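With one protein chain removed, the remaining protein chains of the complex are shown where they sit.
Letters A and B mark the chains as written, and numbering starts fresh at 1 in each.
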Amino acid sequence: MPALLEIRNLSKSFGGVAANVQISFDVAEGEILGLLGPNGAGKTSLFNSISGEVTPDSGEILLQGRRISGAGPVACAAAGIARTFQVVRSFDSMTVLENVMVGAFARIASPSAAMAEAAEVIDYCGLVAKIDAPAHGLSPAEKRRLEVARALATKPRLLLLDEMLTGLTPTEAQAGVALVRSVQARGVTVIMVEHVMEVVLPLVSRAVVLNLGRVLTIGTPAEIVRNPDVIRAYLGDRYAPA
Amino acid sequence: MLETIAQVVLSGLLMGLIYALVAAGLSLIFGLMDVVNFAHGELMMVAMYAVFTLWQVSGLDPFMLLPVVAALLFGLGIAIYRLLIARALSVRFNKGMVQIFVTFGLAIFIRGFAQFVYGGEFRSITGTVLANRTASLGDVYLPLPQLAAAFVCLCAFAGLLAISRTEFGRALEATREDREAVALIGIDRDRIFALGWGLGAATVGVAGVMLAGFYYVSPNVGANFALIAYVTVALGGFGSMLGALAAGLLIGEVEAITAAVLEPSLKQVGMFAIYLAVLMFRPRGLFGKI
Partner (left out) sequence: MANAITIRRRRELLIGAILLAVLAVLPLPLHDVYTRNLIIITLLFAGLAQAWNILGGYCGQISLGHSLYFGIGCYVSTLMFVNGHIPPPIGMIAGGLAAAAVALLVGWPCFRLSGHYYAIATVVIQEIAYLLALNWDWIGGASGVYIPFRGESWLNLQFRTDKLPWHYVVLAFVALTWLTAWTLEGSRIGFAWRAVKDDVIAARSLGVRIFPSKMAAAGVSGFLTGVGGAIFAQYVGYIDPDSILSGPLAILIALPAVLGGVGTLWGPLIGAAVLIPLKELSSSYLGSSGSGFDLMLYGLLIMAVALLRPQGLGSLLKRGADAGAA
């Protein structure tokens, strides 16, 4: 499989604290990649580098061979990267349709075409009943869906989901998993940040585990759960097999 | 020549200390709860009228009335917080805008009230022991009321620093740092906010009383000082006491120098220009957290 995204020796520190150290991995076209690790492992920081929100101190990020690191969020969005946020950021003075139209306007200039595109994506994400509801009144699970719809409306190649399943009820999480699968079926590559492994491992083809800012291991879900380093990082030395 | 320079620098310093104290109260309130009090200058005007009235009624020296007026303003600050600001902080929509326009409406109301009670004419206090006296350092003359005001402002700053070391000061600091977390360690946020408003109002009250010793009193006196206070606070960095002091002194000097070198009517242009220039390089002011 050709690599859609390549991360090469990426390092980033904030005020002397190293958030990411010498990170390298590839993301294949069409896959769902899990980005795992305990709290403070540097997952969100890496996400912010990929989405252009922060500039790495060293190393580079390539999307289809073109360097995007340091280009800023607007350029990254134009290149085909869309994201959701760990703490939901909906446009609260707008309705659901209007929120998603902001995303659609990334590719479409005409209001009526953007509206049609947004309505289609909303339908696809299962929010059609709330299409004219104000965003501030949505439930947490609906807000997460809204963020996914808004991101998808930009027609991304790569979708970054930041703890999209965290804090949902089991039923809501199941529905979320189904949504991610169907996004992949549309040909969008997905990177998911989660710190709860059980939720995300069944969904991904491969996972990258970060710990203390470094790549701990990369592998298939089966490899990840057997890896003693991963168990140690999550649970502490006591639980690691000798 | 040297005397002229010394004269300009010293009078800038004296005025700068007053600006710094006016700004300190504003900065304190902002740092605590992200609220810019657009009625800050009007609180100073209230203090000036209060000391004027008490002086006329009691015949006491205005400087002796300082603690009374400061206490009055402390109470007024708490009342404003309880009646208006606490409500403005709890609205769901347009929080930033509501806060601006509530304090702005309050400013207009207070100005109207002063006009209603005292009329529009300028008044001045003539009864201080220091009135019309000057101190001289060689050929440099400094009016005593201004020297006294500067001295009291310095004391007030020292007082603010002392307060920051008390239990209440630490609670203030904790509330500033993390508004949500303080509830968990048993600090009553609402009470701290109210006391913060009391303290901010008392601070500008002290500045107002001292200013009244050498400056005319009118319903519009606050507006001009308030604008300078906003500039001072933004220049120093919102929420920073040290920033307010440094920026106040800088503003006072720039004003005095522009007035001497260019033209008195342009003195404010100089200070505003400095403010804009600094903001280009430090968008959050000299001492503001980035």
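Heads up, the rule we're going with is that a contact is a pair of C-beta atoms (placed from the backbone, for glycine too) under 8 Å apart; a residue touches a chain by one contact, two chains touch by 3 or more.
None of the values given here were measured: they were computed from a predicted structure.
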Of the candidates B:V68, B:V98 or B:L242, the residue in contact with the absent chain is B:V98
Among B:V22, B:L72, B:A107 or B:V221, contact with the omitted chain is made only by B:A107
Even though one chain is not shown, chain B touches it at residues 30, 36, 84, 87-88, 91-98, 100-102, 104-117, 119-120, 219, 223, 227, 230-231, 234, 238, 263, 265-266, 268-269, 272-273, 275-276, 279-280, 283-285
Residue list for chain A contacting the dropped chain reads 51, 53, 72-74, 77-78, 82-83, 85, 89-95, 97-98, 101-103, 105-106, 109, 111, 114-116, 119, 131-132, 150-151, 154
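Criterion: only the chains that are shown with their structure count from here on.
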Distance between the CA centroids of chain A and chain B (whole Å) is 48
